[in-house]
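The complex appears here minus one protein chain, its other protein chains still in place.
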Amino acid sequence: MEALKKSVHSPFVIILLNLALGFALYGILITESLVSIGLIIAFIALVLFLERYGIVNEVFDAYNDNKVVALISGLLVILAVPVSLKGNIYIAHISTIAVLYAIACLGLNFQMGSTDMTNFAPAAFMGLGAYSVGVATSKFGLSPWVGLLAGIFVTGIFGFMVGLPTLKTKGYYLSLVTMAIQIAFTQLMNTIRYVGGSDGMSGLTKYSLFGYDLYKRYTFFGIRFAPQVPFLIVCVLFLIAFAYISMRVYHVSYGLSLNAIAQDEIAANCLGINISRQKLFAFVIGSIFCGVAGSLMVGLEGYVGPKSYDFAKSLLLICMVILGGMDNTIGIIVGAVFLSIITEKLRDFADYQQLVYGLLLVVLLIVRPNGILPRRVRKYKNLIRRNAGGKQVEVSTEPTA
Amino acid sequence: MKKYSFIVSALMIVVVLLSAAVPAFAAPDVVTLGFLAPITGACSAEGSAARNAFMMAIDEANASGEYPYTINVIVIDDQSDPTVGAAGAQKIVSDPTVVAATGHWNSGVAAATSPVFMENEIPFLIWGAIREDLTSEKTYPWVTRSAPTDVQENKPLAKTVIDDLGYTKIFMVSTTDSYGSGNTVAFKKELASRGLEPVGVEEVQSETVDFNAIVTKIVSSGAEAVYWGGVNTEGVYLKEQLYNAKADVLFFGISGIKTDDFLIIGKEAAEGTFAVQPGVRLDSSEAGRKFIEDYESRGFDVAINAYTPYAYEAATILLQALKTLGDDPTPEKMVDAIAKGTFHGVMGETTFDEIGQTTLVAVNLNVIQDGQWVYYEDSEYASGVRKFGGKE
Partner (left out) sequence: MNFFTSLVFSAILLGCTYTLVAIGYCLFFGVLDVVVFCSGDIAIFGAFSIISAYVMLYDLGLFQVLPIAVTTMIILAVAALLCALLSILTYRVSIKPFERSSALMPLLSTIALGTVIREFLGLLFRPLLMTITGPITRVADPINITSGRNPQAMPKLIAPNSSIDVRNYIIIAVTFLIILLLFLFLNKTKMGLSMQAISQNKELAYMNGINVRKTINITFVIGGIMLAIGGFLLGSYQSVVRFDTGSLYGSKGFSAAVVGGLKSIWGAIIGGMLLGFVEVFVSGLIPGGTQYQNIIAFLVVIVFIVFKPEGILGEKVIEKV
């Protein structure tokens, strides 16, 4: 094990690891229901096993140390996966959904993971983003990209408004407020005829870039790609951008102060952290992430309706964040991708889909309450090295609940 | 780790055991049909009955040996959720052996999935979603519908209740979902064309269970009849609570309540409920009687609903279209075979008009008498022995 620990720091091992992860993802996507779920469970078991020997943490450190190699090979692998799907429409479709959920989960994490404020309304924010695109394209004939910008604006403002009560409430009270907002959102959308009521709006314009439709069958090198593939690549680029933003926020003082609020609000306040500003920041940026995910969802389905953004969808997003690992950007993406795939692959159980899904969740929560890749210990290596001669200082940001 | 290893292994065992329930992978030489319905969720009773009927027809066809290939079915549970339905539709179209699909009980889901089938050029037959705009010139010939629309259902209902029975003070209650709001619009139009106004209109969110406030409103509004434009899931609560409040009204509604599950509230509470059902009387034809017999002999745990025969009919249409294509059916051939063909099923003869809507528009009227649904013409209400509520 010690040898393994040392070897992960070599750039070649990192490239190999990235390739292996890419193949694992491809395998999980492409295989039939049970094999796929078996692979996911095996992957989780492997992570659990390796973590016991501290290898998972070592891998993260290794990636940090060899940033350039890890990034370039990782990017190549991630972009290779959509291309490898070729003509497989269904897999391309669920991959896109998984990527979009991952973006929304990153947004939700600002509130739930970093600041420990439970938000039960991420689906409502996704819905707002989606409705913005729907209204912009079908009512005003604008480009969906304009709708996406409008969505960012609307969800930002709405996030600010939802954030306001959080200044006064916390814990269960906050979760009830957001829960009420979520249920009221779905029911309200059901009654507004302008946006199609419960029928929603269908046949909406999909995204295009430089005159090329993003949702269309293209043929390259004799391979006829699934119509979702170009859009999937764009969504992956969005995900990478948002993941970068989340990581930056996590590492700068904003992320640290959000963690401080999660641990002890009063102590954080005494340390001079502007609690209201930070909480509102977490809500606004999180809502915008969710809104963008929702706006992009329209480009995949060409449809927006209240039933797609209901309470159950919020719960799904929350489960993704918790299962992936709160406040760990990579973990959240893994959680979102796994759970989206599991729900789709469970389709073959028909009647038992929901039951199996519920059981899986109950068991996974017991087995792994901290998520697949839990919150990591913050390391201020470089900072400390300068001052204290290379000694590492570890700051735990585990909430002391 | 040791602590959890048993849970992990238990989970593995569960997964392996459940794998027994998964249908076998497609063998070569198969032709695949897609079937979409809400098998779980709030509309699951309707969806699973339809699934049973559809599978029954396919099983019969496979057993008959009349087809030179095995007919395989991909059953997709849309959970009444458009996103889930759209993903399921992608699963169907990504299978290269699929030649046609049929689906949906919820109009909202059908609106989300029909573009998927159109852009992948798979013919799509709607068996149970009744919103009018689902079939149009734009969707023809890829989307066809064997069920009547909400307008086609409300017209004969309005004719009987308003013109024949003479009810004028009608209170309308319906759900805000696609089905309910479509019915509200359609029935209001019927009232308006006769110069009438409803004495009250209420819309409820789906899954509402408490109607007592509405019942109080109905009683105080002096309505003679209550129109229910929704499904059994909520309608059964409204009828029961109307009965409990001793409201003297005629309760009549759209095909969504024409199910045996409506009878659970008991003989007295359900008595005199009046509902329209699409299609011809099943007991009027040999095929219809055989369908009821077959379905009941299989011991499914959900009873036949208003649209169950339509799912069976959809299977019949697809099967007969397949038969005309011989050994090698493709989606391109199927679309013409469906849109231009003539089919004979339990409902009678089906053809599709220039927007893909069935030309077979038949409805029958039903009433609950002594805890049973009976055809209105056969009932004691038609012969004048019993009287509906709300009228002297």
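List of remarks:
Each chain carries a letter (A and B) given by its place in the written order, and its residues are counted from 1.
Everything that follows uses one rule, which is that contacts are C-beta pairs under 8 Å (C-beta built on N, C-alpha and C of every residue); 3 or more make two chains touch, one makes a residue touch a chain.
Note that the structure is predicted; figures quoted are calculated from it, not measured.
Residue B:Glu240 is the one among B:Asp78, B:Glu190, B:Glu240 or B:Glu313 that touches the chain not shown. One of B:Gly200, B:Gly230 or B:Gly272 touches the chain omitted from the figure, and that residue is B:Gly200. Note on the undisplayed chain: of the listed residues B:Asp301, B:Asp327 or B:Glu354, the one touching it is B:Asp301. Although one chain is not shown, part of chain A still touches it, namely residues 112, 116, 118, 165, 168-169, 171-173, 175-177, 179-181, 183-184, 187-188, 190-191, 264-267, 270, 311, 315, 318-319, 322, 351-352, 354-355, 357-359, 361-362, 365-366, 369-370, 399, 401.
Contacts to the hidden chain, counted on chain B, fall at residues 40-42, 44-45, 48, 176, 200-205, 207-210, 212-214, 216-217, 219-220, 232-233, 236-237, 240-241, 244-246, 260-261, 263-266, 269, 301-303.
Keep this in mind: only the chains that are shown with their structure count from here on.
Within the complex formed with chain B, the residues of chain A that make contact are 32-34, 37-38, 41, 45, 48-49, 52, 88-91, 93-94, 97, 187, 190-191, 197-200, 202-203, 226-227, 297, 301-303, 305, 307-308, 313, 344, 347-354, 356, 359-360, 363, 366-368. Within the complex formed with chain A, the residues of chain B that make contact are 1, 4, 7-8, 10-12, 14-16, 18-19, 21-23, 25, 39-40, 48, 75-77, 80-83, 86-88, 90-91, 93-94, 107-108, 111-112, 115, 119-120, 131, 176-178, 180-181, 203, 205-206.
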